[in-house]
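All protein chains but one are shown in place.
Chain naming follows the written order as A and B, and within any one chain the residues start at number 1.
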Amino acid sequence: MNKKDVAEHVTSYRRFLWRAVSDATDGSWWFYAWMILLTALALTGLHAWAVQVRDGLGVTGMNDHVSWGLYIANFTFMVGLAAGGVMMVIPAYLYHDHEMHDLTIVGELLAVAAIVMSICFVVVDMGRPERFWHMIPGIGRFNWPMSMLTWDVLVLNGYLALNLHICGYLLFKRFRGERPDPRWYVPFVYLSIFWAISIHTVTAFLYSGLGGRPLWNTALLAPRFLVTAFIAGPAFIIVLLFLLRKLGGVPVALRPVQVLVNVVRVTLLINLLMIASELFTELYGGGSHTASGHYLFFGLNGANALVPWIWTAVGMGVVSAVMFLRPGVVTHPVWLTVACALAFTGIWIEKGMGLIVPAFIPSSLHEIVEYFPTLVEWQVTAGIWAWGFLILTVALKIALPILREPHPEAKVAPVAGNASSAETRIHPAST
Amino acid sequence: MNNPSEQPVETTEGGGMTRRTAIKALGATLGAAAFAQAIAPLTEWTENMTMDEYLQKHYKELSPFDLGVVMSRLEAETKAETGVDVHIGDYRPQPGVKFGYALNLSICVGCRRCAQACHVENNHDRPSGNSYIRVLEMEKGSLDLAKGRVNYDKPVPSKDKFYMPVQCQQCDKPPCVSVCPVEATWKESDGIVVVDYNWCIGCRYCEAACPYHARRFNWTKPQIPPEEINPDQGYLSNRLRPQGVMEKCTFCLHKTRQGKLPACLEACPTGARVFGNLLDPESEIRWVLKNKRVFVLKEDAGTRPSFFYFFDE
Partner (left out) sequence: MKRRAPICLVLTALVLVATGGQWLLRASASGADIPSAAQSTQVDATTQTAPVASRPEVPPHRPRGHHPSVATGIADAHGNTTAVACMTCHATRASDLDNGAAGGTPKTFHQGLAYAHGGQSCLSCHHSEDYDALRLADGRKLAFSDAQKLCSQCHGPQTRDYLNGSHGGMRGYWDKSKGTRTRNTCTDCHDPHAPAFPQLTPVFAPRDGAARQQAERDAARVRNSTQPSAHE
């Protein structure tokens, strides 16, 4: 690559960014209303967080007994959503499913938004966020490999970089009207598949390695995390695809949705089996180490704040599992959306309030202190969700031109191509 | 399939675009103003923060001179804030010393004077009544913590009960140390697990990892009336803690590393507490380990505590 090429790339990259910004900020009045709403929520959350930093985490419902709450619960869920995003990628690249190919960018953009949100949830949980530099290797002290949290920092940032690279590269190439060079993104796509598994496994190890918290200290935690990730991710993407078709004019073929439905159908059942296994193990033997499980599902010594939450989650899981088994539901966009929403919400409760919080109840000295999130926590949480949706909306907006292009080989079936042939189907845009 | 509402973007390149750009600019300005308003509390918060404090290195990387400067700065800050002259010392582990603690559950009466002495000695937050010691009233005949309770208020000892104070067990394999992402907490050569309050980022992973509820977080800035501040302070122990960082029992290292007994032991009216050097065969703690049937709390957690419990009978 000579000097002129580099210079040309730099200027075109600048124009690309400018184009991306103007694409992302143009839209209908509905679009503006949506963006203003998200911005307002995000700013409210930002303000609540600023107050929390100034006055201390005492403004939250957390205490020395329940030392992690809504933030870490949402963090865990978001890591799962990010990992679940690659469920679009796995069929496309591992099974060479060409119809999935063009939609993989949806999953990867979702992953980017979810990772940003999960990092935000960690930052707002910190007592001294300004000391983040203590974690930077070289100038700080990074307790790697002993601390699982350092692993999590590595894999989350790595996953973010991977997905930013893949999405950014594809969009940039498309903007320049060039064919993406598979050498520059296909290896990263494969890497991101394994990386997605690793982010959620590492996040599970963060909890399951703690011998002092019996509810977490189970080998089933990492598999459970992955399974729930592969419920929440695809369920969200299915709804997203419907929205893209309806609002963005994206031609969504039936096959990708069917693949995702099949994934959710199976993972929902596996998750129910895993919950049942955990419940059996907790309840059949008994003993003090099962107290958290008892508290979660039935209440303990008159304390039962989480009981309605977890049974709602289990109910949503069962109902959505049954719905996904019904052909009439999975072919009907509205019912399928309802089923996905139920599955998604159920997992959000189960992995958040149903997993992070009860591990602290009873405390390590078996004191029962219940946790109730405060308004500040809800504001910050809503703000980060809004911020995530903001990122996702903008990213999808930029990617819309790619997604809108009908796929010429989509109707050709069965496709016996390979991964490297993928790039032939990304067409130069007519600018 | 195309959504008509998206069309203007592509078609109205002329006047519509400028109006749109103007609206965008207005929106961006409003957004920036709202953003500034939203983060206003952060500016209030940074007013009391100095660059020296922000850029301060990890305790282990500070030279003796640098540490001296830091401690003088902290003393001056305390003086400015509270008007109290405190002395902050950097007490290092003594060679040939590893601290051990034993507690006789047969003669502990559960009066909680140890917890109170800890509160006073270690400059704990007054409104929350913080203390590194939690005393459990337990059912006789059971070591099940689930049967314990902390908020007993009847005269003690109650019949059919025994009392078990729990504090940091200064584990030889401390889970709290291994999980810390920034090495803000570590185990020193005399066995004491310490926290660098100026390095901790406040993630509370250590609090989740500890099986003994030994760690405390400064959810707000600790409040103590100036006249109650204990002026004899250690850099790694009882100096006034900042908001948003973790703290824990240090066996009163500002006292014990000078050869003195910890505050909780001195407060005990029955002599249930035994403290000393595990490496000295003539020490009282070694006598207890040799002659009493001691046990450690949650041995199955594999933490190898330096804190032992025993019964007389």
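Keep this in mind: contacts are C-beta pairs under 8 Å (C-beta built on N, C-alpha and C of every residue); 3 or more make two chains touch, one makes a residue touch a chain.
Quick caveat: nothing in here was measured; it's all calculated off a predicted structure.
Partner chains of the missing chain, restricted to those shown and counted over the full complex, are A, B.
The chain omitted from view is touched by exactly one of B:S131, B:T185, B:N198 or B:S306, namely B:S131.
Touch with the chain omitted from the figure is made, among B:L42, B:V84 or B:V150, by B:V150. Check B:E77, B:D90, B:E188 or B:E284 against the missing chain and you find that the one touching it is B:E284. Interface residues of chain A with the unshown chain, by the touch rule above, are 63-65, 301-303, 363, 367-370.
Interface residues of chain B with the unshown chain, by the touch rule above, are 102, 104, 107, 109-113, 115-117, 119-120, 128-131, 134, 149-158, 256, 258-261, 263, 265-271, 273-277, 283-284, 287-288, 291-292, 312.
As a convention for this text, only the chains that are shown with their structure count from here on.
Distance between chain A and chain B, defined via averaged C-alpha coordinates, is recorded as 33 Å. Of all residues in chain B, those touching chain A in their complex are 1-3, 5-6, 8-9, 20, 24, 27, 31, 34-35, 37-42, 44-46, 49, 54, 58, 134, 136, 144-146, 148, 150, 166, 175, 178-184, 199-205, 207-213, 215-221, 242-246, 298, 301-303.
Partner chain B is touched in their complex by these residues of chain A: 23, 25-31, 36, 39, 43-44, 46-47, 50-51, 53-58, 62-65, 67-68, 122, 125-132, 134-135, 140-143, 146-150, 153, 206, 209-213, 245-251, 288, 291, 359-360, 362-367, 400, 404.
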